[in-house]
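Missing here is one protein chain; the remaining ones are kept as they sit in the complex.
Each chain gets a letter, A, B and C, in the order it is written, and its residues are counted from 1.
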Amino acid sequence: MAECHPVGFRWVMEAKRRGATIIHIDPRFTRTSAVADIHVPIRAGSDIAFLGALVNYIISNDLWFKDYVVNYTNAAALISKDFQDTEDLDGLFSGWDVEKGQYDPASWQYEGVEVSPAAGHREMFSGEPRAERGAIIAAEKHDYTLTDPKCVFQILKRHFSRYTAEVVEDACGISKALFEKVARALCDNSGRERTSAICYAVGWTQHTVGVQYIRTAAIIQLLLGNIGRPGGGIMALRGHASIQGSTDIPTLYNMLPGYLPMPKASYDTDLQKYIEFNESASGWWSEFPKYMVSLLKAWYGPAATAENQWCYDYLPHITGDHSHMVTVAAMADGFVQGYFVMGENPAVGSMNTALQRKGLRQLKWLVVNDFAPTETAEFWRKAPEIASGEIKTTDIATEVFFFPCAAHTEKEGTFTNTQRLLQWRHKAVEPPGDCRSDLHFIWHLGRRLKELYRDSTDSKDRAIRDLTWDYGSKGAIEEPEAEQVLAEINGYDSSEQKYISGYKELKSDGTTICGCWIYCGCYKDGVNQPARRKPASEQNWVAPEWGWAWPDNRRLLYNRASADLEGKPWSERKKYIWWDEEQKKWTGYDTPDFIVNRPPDYRPSPDAKGIDTLSGIDPFIMQAEGKGWLYDPSGLLDGPLPTHYEPEESVLKNPLYGQQCNPARMEWVRRDNPYHKAWGDSRYPFIATTYRLTEHHTAGGMSRWLPWLCELQPEMFIEVSPELAELRGLKNGGWATISTMRGEIEARVLVTERMQPYVQNGTTLHTVGIPYHWSYVGRSRGNAANELTAFIADPNVSIEESKAFSVQVIAGRKRSDRRAAAGGPLNESDSGGPERDHPPVQEKPGGKHGLKAGKTELTEEA
Amino acid sequence: MTATGFFTDTSVCIGCKACEVACKQWNQLPADGNFFSGRSYDNTIHLEATTWRHVAFVERSLQLSGQITARPFSWLLMSDVCKHCKRAGCLEACPTGAIVRTEFESVYVQPDVCNGCGYCVVCCPFGVINRREDDGRAWKCTLCYDRQKTGGEPACAKACPTDSITFGKLDELREIARKRLELLHSRGVHEAYLYGMTDDDQPGTGGLHAFFLLLDRPEAYNLPPEPAVPTKGVGASWGTMGVAAAGMLVAAVAAVRSVEGGKK
Amino acid sequence: MSKKWSLRKWPALRQIAERDPAGLGESAMSERTRALKPRTADADRVVDSVCPYCGVGCGQKVYVKDGKIMDIEGDYDSPISLGALCPKGSASSQLVAGTHRVKKVLYRRPYGTKWEELPLQKAMEMVADRVKKTRDETWEEQNKNGHLLRRTLGIAHLGGATLDNEENYLIKKLFCSLGMVQVENQARI
Partner (left out) sequence: MSQALTSGLKIGREMDPDLAMLTGEGAQQRVKQAEPDAGSIVPLWQRISSRPAESLPDYYRLPLLKEPVWIWSVPAYFYLGGVAGGCAVLAAALPGKRRFDALASWCRLLACAGVTVGPALLTWDLGKMTRFLNMLRVFRPSSPMSVGSWSLAGTGMLATLSLLLGKKAPSSVRYGTALGGVMVAGYTGVLLGNTANPLWLEKRRLLPPLFISSAIASTAGALELLPLNLHEEKVVQRFGMVGKVGEAAAMVAMERRTPANKEAVYGFEKGRGGLLWNAAKVALVAGVVLDLIPAKSSTRRKASGLLTTLGAICLRYALLETGKDAAREPQAVIGPQRRRMQGGE
């Protein structure tokens, strides 16, 4: 955190000054470790084993927060009797569907109930009429003594019972003593009087079981009562100014603004079905239709009517996975003609950059918007395969447009920062020359296209013709009014042009217009809320008047959990939100994340519908039953409980189960994306993990051109332990060549004790640390780490696994005659070796572009 | 005007180098160019005419008390800067008056006066100030004299994310430092101590206006253990010169007389 | 730097006048030094902004004079950063005003070996044409099971996570309405 979010870390140090214990768990000893109280070097890719052991420690030592767990989580819920755990099936859960090559989650559900998840894969629960499900929710079965072997708590207990301190020693290379120190520190600092927070970044997400890493942390925090309370929580440290915003208002294939899912061809055949599949009978998602209709009205305006289903048919339908890597594989196979890359540099930042560039070479046209031509814009003349003569520039047909972009000081707009906080940036200066904001680019492109399609009578073009696109513009360069776009995102009343002040005002009858329901209220009363800048010194510590946080300017989600059953704070120290008996409403330092006038003693009647099903002790209002999920009855593709699986390429056999890897993971089985053996591949004996440094920014587009930053970390290097250096004859400051089947790079060597080997049951495991900032252009250069990585992903969110894979390291510079960059295996592929999956799982159907994954409809195109 | 200065608390430094860049940004100093040093994360190596804040990265195979690690190791990070000594070698040596003591009692090099004689370079016991060859003048930290003129805070201290660098009135800083030291000692960090805070800590310089809380011996951070301003003992040199000078005169007279005498 | 030379300005004389034998302080100061003030003092305006690097969202103050960037530093008022910035944030002025900034649209024609400059309007027109052509060629109305698709897989998009919400919103709105589904973002990477 000190490495990549130094100013965020300011508050960690502040906490330390006040006596907090800082625990840092990382394969490397980083700048965070330098000031932490405890540094725990963990083998990359083994975190679930470690976190699982913490769960086990908490439960077996009876250290969980009773009142909180029993009432605010689904610990008491009974699970379907058909459910079988990884305990019973050696690493698999019940319901593996050999035909589909994926799990059928039916057996994971609550006893006799079907609930929809707050997020994730809604298509996974079948679409019965809403009313029915609503009724059943109320009749959900529980055992509040938590003793029924079928209740979540007992299942949790059994599932994690094998995650012992001994397992941590074997799987993570962490001594029992050190583990217990961590466990004790965490539990000692949780409860009524104290809370603990968990911060993570892509070191957790970029794994084939990434989502389950976070799930395990959620289980820990729920058991300890650290969610919805000040000083608690699980914080995703976003690596970009508006990565949070990019998912809220997603430029993501599977979502519409506000986490509304994209229509799926074979399910959501019309608006009715779409709503049925995606609405929840209870909890906040029962408001779903209002959000969807308001969005369609925002996009298609008057053209959207009840008769034409608010133009629902204008929306394109997805058939399975269209995520980044799937798209690039399709590109490499010649299925994509045009590609827009805006402020992004996949030729450095994405997996298997050779394959990325292969994709770019197959394009008809490419548009890149950035400060200066990046590796992605220069792929046709600055790339290893061009340098080695493997590919000739004159053979590349791709037409490339580079549009110079405006800087953050040359345009106005909002970022949504890591804490869901929208902050408005004012424009300081005019962009130079032909530099333009991406807003300018997209708006003018839209206008031109509307013009081109103006006279079309083809039904496929109706969406563009009816698209509402009238935003004011200003200045000689006709810069669109960002504030008007923000106003539309906030939404207004179609009849009397009044701005909507909160999502509770949205309606499903087409009288409200709203571009993103969770952002409703950010332009309340026509006031640009994100632009509010009341000095920190002039408001309370929650600082509610600085910027604006979604939803409803809430700074802490699910904050009703900060109060006990009667609505009183758990303790004076941790006071945040409480029930005010006089005023009969919830109040506190922050906006209550709850139905503000619903008393703690309210209990829903059996026939309650929608948000009325939420009782006074249901803090997790986005969940169908208002409880925090220790166990996920649905929503995840790889199991209701986190399970330790090894990375696709590991140095170890899975010490916990016969199933080596996540059975539902996404694999790209193709010549230009070869994998190493499941474990113990003698050709690639070392663990590699990639990461960032404080001095640079991601793929370098915003840092490798800046002399003040370049001088601080001037060139590509790897970090190795003195032991590994000795083993491979690496010299500090000298050169090393690092290789995988995908590619080969050279880098300077930094020998440091900050890297350390693990001895696990007799074998010594070495880790190679590889910063990934560098590549072939800019003022500070080097080879790109992602030449090494492979297409391989988590099934739930299609995020790649770059934080743990296997490599070879040799002393000296790269051999120039080796040719792999164009995307063929560097080594003769060796299919032998240990299996990653149990026999039934091995028969995963292969999709288009060599993609194999347990994901709905994936194979439909094939 | 009361004396101001820096208190740099290395026990909370995260080595992010924000101070280095904030300084270069504010003063618009050039980068030193790309060069991989292979010395931990320190690639700017030392304070220079172009680098007025520099972060040292000390890797030790030693445990830091109060810290739990898998093997004996600790990483000490420290942001170094001109010390603005109470008795400043560069100041007292500067023949042109380019280097002056400001109203904030900081030591400031006037770029419009400096003639690049280079004497300050050899007179700094900390090796801070240097002459940039292609510029011909000597440069170092100004303690943001320009910003202080209107009550501002130096750029590095403002940028520092963890308040490892604190700027303020010297007497207040000393109070903060003492409290911090007590706290650390009470938490078992016994190696912590204050470097050059007062005249007693460092008689040679009469105390530093930019002083530090350190966790290892000064030389581990490339600081001198017992620096002294050269002028302190300069009397001795003048003395022996006096004697030698007298000798010279006598020798001359004697040489002439001896010849004269030979004539008689 | 210093204006015309007058004997009264001679520090050596000032030393005598001010009884300052050491000559270490005020008497040795030049005119420039006496008049010194922060370079941002004469800024035309100070603009509130937010750091464009990581997700923490530190407040920035942008000092502007004659339409040029003077200085970018932290904002004391921000409850997030209280004036602090990391090295990247501190280098922002170099990011936005560096010589690396390209100011013209560049074009590489098929099989071309060099960049050529292109007028902005012309470039926009060309891109619009390509989008229409590709879209019309690759349109899918429905799949083999007769399910509605109404999309094109011929065009894809990848956005960086430094895009503003407003930009993302228009991108999603336009591309979705064009029938593009392969609209992706750094957020997944």
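Methods note: contacts are C-beta pairs under 8 Å (C-beta built on N, C-alpha and C of every residue); 3 or more make two chains touch, one makes a residue touch a chain.
Please read these numbers as outputs of a predicted model, since none were measured by experiment.
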item	value
Visible contact partners (per top-of-document touch definition) of the missing chain	A, B, C
Hidden partner chain, touching residue among C:78, C:93 or C:152	C:93
Sites on chain C contacted by the missing partner chain, in the whole complex	1, 10-12, 15, 21-24, 27-28, 39, 65-66, 68-71, 93-94, 96-101
Touch list for chain A against the chain that is not drawn	429, 432, 705-707, 722, 731-734, 750-753, 779
On chain B, residues whose C-beta touches the chain left out of the figure	24, 26-40, 42, 45-46, 48-50, 52, 56, 58-62, 89, 92-98, 111, 113-119, 121-137, 139, 142, 146, 216-217, 219-227, 230-231, 233-234, 236-241, 243-245, 247-249, 251-256, 258-260, 262-263
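One rule holds in what follows: only the chains that are shown with their structure count from here on.
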item	value
Geometric centre distance via CA averages, chain C-chain A, whole Å	26
CA centroid of chain A to CA centroid of chain B, Å	47
Where chain C touches two or more other chains at once, by residue number	72, 81, 84-91, 94
Residue numbers of chain A (touch at least two other chains)	6-7, 10, 694-695, 707-709, 712, 779
Chain B partner contacts - residues on chain C that touch it in the complex	1-2, 11, 23-26, 28-30, 32-33, 36-39, 41, 71-74, 81, 83-91, 93-94
Chain C residues within the chain A interface of the complex	45, 47-59, 62, 64, 67-69, 72, 75-82, 84-92, 94-96, 98, 100-113, 115, 118-120, 123-132, 134, 137-139, 141, 143, 145, 147-189
Complex interface listing, chain A residues touching chain B	2, 6-7, 9-10, 13, 16-17, 29, 31-41, 174-175, 178, 181, 693-695, 707-715, 717, 732-733, 748-750, 752-754, 756, 779-780
